[in-house]
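All protein chains but one are shown at their positions in the complex.
First chain written, first letter: the chains are A and B, and each begins at residue 1.
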Amino acid sequence: MGDIPLIDESLLETLSSCMDEKTLYRFFSDIDSNLPDKNKFSIFAGGGIYNHFIPSAVDSLISRSEFYTPYTPYQPEVSQGTLFALFEFQSMIAEISGMDVVNASMYDGAESLAEAVLMSIRLCKGNNNLILISEGVNPRFVSVVKTFIGDTDIKIENVVLDDKTGRTNIEDLKFKLKSKGKNGATVVVQQPNYFGVIEDLEELEPVIHGFNPRPFLIVSSTEPYSFGVISPPGFYNADIFAGEGNSFGNYMNFGGPLLGLFGAKKEYVRQMPGRIVGKTKDSRNKDAYSFILSTREQHIRRGAATSNICTNSSLNAVRAAIYLSLCSKEGFSEISLLNLKLSHILKEKLLKTKLFKLLYSGDFFNEFSLRILNSSVNVAKFIKEMAKREILAGIEISESDILISVTENNSLSDIDGYIKNAKAVLT
Amino acid sequence: MAINGEFYFAKSHEWISKNADDKFYIGISDFAQSELGDVVYVSFPEVGKVYEKGDKIGEIESVKSVSEIYAPVSLKIISVNSKLNDNPELINRQPYDAGFVAEAEVSDSSDVDGLMDKNAYESFITSIHE
Partner (left out) sequence: MLKFPGIKGLFFDEELLISKGVMGISIPCSGLNSSDLKKSGRAYIDKKFVRKKAPRLPEVSEPTVIRHFTRLSSWNMSVDSVFYPLGSCTMKYNPKINECIASLGNMKNLHPLTPDFLVQPALKIIHDFNLILCELTGLAEFGFAPQAGAAGEFSGLKIIRKYFDSNGESRKIILIPDSSHGTNPASSVLAGFTPVEIKTGKDGTLNVEDVKKYISKDVAGIMITNPNTFGIFEKDIKKISGIMHENGSLVYMDGANFNAFIGNVRISDMGIDMVQFNLHKTFSAPHGGGGPGSGAIGVADFLKKYLPVPYVSFSNARYKISEDKERTIGRIAPFLCNFAIIVRAYAYLLSLGRDNISSVSEIAILNANYIKKKLGKILKDSDPFEKGLCMHECVFNDAALEKSDISTVEFAKLLIDYGFHPPTIYFPKNIHGAIMIEPTETESVKTLDGFIKAVGAIKFKIKKLKAIKSPQKTKVGRVNEVLANKHPIFK
C-alpha cells in the first residue's frame, strides 16, 4: 500500500475489544428494553410512515436466507425465486395503484418522488422549466426533491391549499400553470395529502392535462393502503406514481430501510429509473423471469443512465409481495376500510371533547389534522405529555396543529385511552 | 424490398446508399450488428429533422449494450423503418436491406463520396481488429 502508514491498533480507543455473542446480544437487548415498549406504547403518528399489523408468516418467510443473502439477480437462472417474487410485487402494486408499469422498488417514497420529477423533466426534453408542488405534499419529500433538482435552472413553486377543505387550490394551480407559457411543466400532488385530506383528482387532472404542451401529473402517496378504499392515481390518468410502500408488511425500523414505489404509464417506461422484472421463456420454453430494459441503468449507460440507483429495496419489496398475498383481495379491502372507520371514530370522539377543532373539512382516509383549542398547551408539549403516558399522539405540524393517524393496530380501547389521556393533558 | 444502390460507410459503422428513386437509405453495417448482438430496441431519429454529419440520430440496443447511430453525412430524415418496432431482429438478419434504419434526403450528395466504399470499409474493419 505504498507510503500509507499502517494503523497502530493500540490507538483504536472508541472501538471496544471483541464481544462474544452472548455479551453482544445482551448489549443490544439492553438498548432495546430502554426503548418504548411495543406492547404498551400506542402509536397514533403517521406523517409518512404508518404502524400497520404484520402477520408472523411475513417474518417467517423473509427470514429464509435464500431470500435475504443473495444480491441483485444478475444471473437469472439462479435467481428465479427473487425475480418471481418481484414480478408478483410489480403486478400487485400495479393493481393497487392502477398504473401500467411498476418497477422492482426504489429506496423510499421521497427518493421515488425526486426520481419521478427528474423523469418528467427528461420526458420534456429540455423544455421543462417549472415544477409545481402542492403544499399538500409531505414537506420531507419536498426537501428531498429540492436536494435533487435544487442546482438546476428549473423553478420549483408551491401550489397553496384551500383554507377550508385542505385540498390543493385549483385556482392557484391554474394561475401558476399559465405562467409556464409554451414550456413543459410538472405538477406534483399527494394522495391522500400530508394533512390527511383526499385530493379531488377527478377535478384536478383535466385542468392540468388541459394545458398545452401537456404538463406531467405526478401523484405521490405515503399511504397506499388508502387505495383499498379510494380510487388510485392510475384511475385518474396520472402519468407517474411515486410513493412509499412501507405500509405493506414492513416494520417502521425507526425510519429505514423503507420501500419506494414507482409506477408510470407504459409509454414512458424507457425513461423509468430502477430495475424492472419481465416475464419471458427459458431454453426449455418454460416461463422464466429476468431483469429487462437494463440499458436504462447505470451499469450499462453510466453517465447517461435514467438514475444512479443500484442497490434498491428488494427485500422490502418481497416482504410487501408476501404481505399482500396473505392479505388477499378481501383482507386488503377490509383492513383499508378498518383504517377509515377507526380514524373517523377517533376524530368524532376528539371533537366531542371540545378540546380540538378540525383543521380542514375535506374527506380523509386514516389521518387527519386537528387544532388544539387550549392555547396554553402547544403541540410539542401535548405530544411530550401524551408520550409519558405511553401514547404517541401524533406529529407536530405547527405550534397549535397536530396530525393524527389511526390504523388497524389501534383498537377501540386504544382510542378510548387516547381520549382519556388527552382530556387529562389538556384540562 | 431491395436496396440496390452502392453502399458507403462511415468510420462509426453506419452505411448510406442512394437508390434509383433518388432516396437515400441509412443503416448500420453487418460488422456493427454482429458486435452488438441480438438487437432488441431501436430509438429512431426525428422525422423531418435536419442533422449535421456526426450528429447522434438514434440508438440501437441489445440486451446489455447501447450503440449510438451517427449521421454519416448531413441529412434530413424523411421516414423511419417502423417495422423495426416489432421486429428489431431485422437489423441482425438483413442489415443491408429490411433492417435499414431510416430514409433521408441528402442536400449535398458529394458528401457521400467522402465515405468509404465496401472494399475500403472491409480493410478498415480488418485494421481495427488487429
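Just so we're on the same page, a contact is a pair of C-beta atoms (placed from the backbone, for glycine too) under 8 Å apart; a residue touches a chain by one contact, two chains touch by 3 or more.
Only a predicted model underlies this, so the values are computations on that prediction, with no experimental measurement involved.
**Student:** Can you say which of A:K279, A:K349 or A:R371 touches the chain missing from this structure?
**Tutor:** Only one listed residue reaches the unshown chain, and that is A:K279.
**Student:** Determine which one of A:S231, A:N378 or A:S400 touches the chain that has been left out.
**Tutor:** Looking across A:S231, A:N378 or A:S400, the contact with the absent chain belongs to A:S231.
**Student:** Given the full complex, what residues of chain B touch the hidden partner chain?
**Tutor:** With respect to the unshown chain, the touching residues of chain B are 38, 40-41, 61, 63-64, 88-89.
Heads up, the rule we're going with is that only the chains that are shown with their structure count from here on.
**Student:** Just curious, how far off is chain B from chain A if you go by their C-alpha centres, in Å?
**Tutor:** From the centre of chain A to the centre of chain B is 46 Å.
**Student:** State the interface residues of chain B toward chain A in the complex, per the touch definition above.
**Tutor:** 41, 43, 61-66
**Student:** Would you mind writing out the residues of chain A in touch with chain B in their complex?
**Tutor:** Residues 270, 294-295, 300-301 of chain A touch chain B in their complex.
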